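Here it is: the structure, laid out below.
The other protein chains are all here in position, but one chain of the complex has been omitted.
Going in written order, the chains are labelled A and B, and every chain counts its residues from 1.
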């Protein structure tokens, strides 16, 4: 915009103004007092600074970011070329960060809603917010003899290590109720925990060394774009890329071979392949003898229970394809399998992961560059968790924290007794859009005395809260980030001031602690002051320093660093199972109520009433409820669709963009159809995300059906998101 | 002091007090709405369709309305940020906000908590105007009409470049989305006041 300036010559006024602050104008007419403004003191030289940031989203890639800040304003973000994983690029979401920071929709002040869900909000000061929250906490403690009626639901909205201070804050008031578990990946974690002892994956940059790569139920082209570069690189070096998925995903579109498996039957395919490998002596007996426990029992199970015919029948994949796949996988070395989170969101998901792990084991692909059964890693997460590790105040009641299942949150809150749950603290979470059985979640919210939500935007969860606390973006506070996939460590510097009255969650914890102690001395152990930068430093452990080859965390200001060792999972052959071996036979699994062997567990079937399986994968322009609400994303796409196979569409007389109602016994959504060959005739796909100002929420139809595994490693089983059976009708 | 200077100061003081009320109203003192509307009525003869309701309730409904329009936490229904009207998507801290910052700087002023609170919030723009008018008044009282005229010119320029380019639309939004007479009438009062100011600018230009 061009602006004509007629005042530019009047620079003499600046000098005059500088004295104004102290000048009383005299008289009663002009008693001017500065409130929001003040005489300018800032240097007028424009400054451009670069800051290092890290994308803290729940994403494989955890990108290192370089932020350009001019005169205190974030101007743009680019990928930090110092990371050889992200190689100087971001993704569509990352490139949109200025729109998030400066969105007009940011929550600006602490506010109190008079009547939950009424939309009647009152602005309050931080002190008022802390007072009301603290008073409620102390009242509940008096009434129930402990702080157990206070429940925390915090998860993946921000994976900065210091954000675990939110958990620390709850610890510091006493025993509380915790939404425990993780919705999206725990069945696979448990599966690998039974097999290997924990989850460790090869450095994804090592994919280039694979000669055969099966991407099984994962869609890196949408969910881990930077890995896709290495997939393509491997392909160019001669690696055959196979994608096994019920949906012809973006990744599948780029594969050398795409196999459309019947959803949730992945274990049958893996076991069929294993039988072929056994029958044709293609297994690595030497590796098994040295490294595994239970190979004989597994082979005996295969011989007695598994046939190729059965596998073909079960999976819908012709037998000769299974044979070809098994032969190629077993004879091309090294061969790599990437096990996605999508394929384990089933009632037999954990078992299916174990069966796939077994393939990698019997072919001796474990512990090798270019090989492996990749799921995820938490090896680079060995921080001190200083902010999280708080002590509980003496005599605050209750014996220990009470865990409720995050994956059936609504029902578990409603069912909690002795004491009941009366207060919710929601942070880094959006249960009203992201949890299954939305109606039950809403009912749980309705029963509370107080719901406090810390968030950036007005979401359906904030709508159902009593107090909302505005929080900072990653650019507004310091932090430190690692990935659950790659092996880089990135510092997140504070690049700009927190906008409006927003605060970091740890600052909120400190200030709330001060208020609690003011009202009742000793009621909260959380430190009441501290410099956030220093707090970041306190998160670093000797182990992290050693792993990443740095002496001091401040070195990270020069750029992200990569782990110096442990880049090939299980290379040392020291498995962390009870036996120290790879456990095809796992007593630990048996202890948790599963079969000790990776056997086939029947998948859930559709019914006559609800004949279609609705798969609700991640969407490329969002991560859960984040990003799709931003204007730049809306310009690319602002409409959810239901993807329907042409044969199904014909049956229901549905044409492209026709309005379709998808429903089952717990709810429905109505959305336009996209007729596409990318889904199979027994599946519809709706990508889960949150659109601002749209009534769309795919979880209206998703039941809180638990996946088979997850209890051991994460405290609760996952959700069988993709065992959602629905009917459709043209509207 | 010559008579015309005295008249100018008296007029200035009235306008200053009105801006001062609106400044406080937009800076969060929503209870001042009634006073602002009433003061406007004294200042501007009401002889047309401007009809204030008399029953301004300083109740919760007015407060909730005020917050829905100007504060949050949801999408603001009548955003008090200039960028909401001049930036296509209402993003703050873009060039529209920074133009306002540059203007403040020309007068030696900046936002106290710069880069945390966007410079183009109406409460701050009105505060800036209060500052300019106060300086003008102070200079007039000191018989320094030349500096006073510079402040008057700055005020006019700021009004024309900024306030008048978006506040009418902002008030339209209040009338569209506002539910209570308190917020709606304050918007009408503000429009009427700014129209008077705008008319004064025009008559001055004719005079020159």
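Observations on the model:
Going forward, a residue touches a chain if its C-beta (ideal position, glycine included) is under 8 Å from a C-beta of that chain, and two chains touch if they have at least 3 such contacts.
The rule we apply is simple: contacts and distances are computed from a predicted model.
Of the names listed as "Carbohydrate ABC transporter permease", "4Fe-4S ferredoxin, iron-sulpur binding domain-containing protein", "Phenylacetate-CoA oxygenase subunit PaaI" or "Spore germination protein YndE", the one that matches the UniProt record for the absent chain is "4Fe-4S ferredoxin, iron-sulpur binding domain-containing protein".
Although it is not drawn here, the omitted chain touches the following shown chains in the complete assembly: A, B.
Among A:120, A:307 or A:678, only A:678 touches the chain that is left out of the view. Of the options A:248, A:271, A:308 or A:716, the residue whose C-beta touches the omitted chain is A:248.
The chain that is not drawn here is touched, among residues A:53, A:96 or A:547, by A:96.
Interface residues of chain A facing the missing partner chain: 1, 75-79, 86-93, 95-96, 98, 221-222, 225-226, 228-229, 232, 241, 248-251, 253-260, 262, 316-318, 321, 620-621, 631-632, 634-636, 645, 647, 676-678, 680-681. Where chain B meets the missing chain, the touching residues are 88-89, 94.
Basically, only the chains that are shown with their structure count from here on.
On the side of chain B, the complex with chain A involves touching residues 9, 12-13, 16-17, 23, 27-28, 60, 63-64, 67-68, 71-76, 79, 81, 83-84, 86, 89-96, 98-99, 103-117, 121, 123-124, 127-128, 130-131, 133-135, 137-138, 141, 147, 150-151, 153-154, 157, 161. Within the complex, the chain A residues that touch chain B are 1, 3-8, 10-11, 13-18, 20, 23, 25-27, 29-30, 32, 34-42, 44, 71-74, 98-99, 102-105, 107-109, 111, 114, 119-123, 458, 462-463, 468, 470, 496-500, 631, 693.
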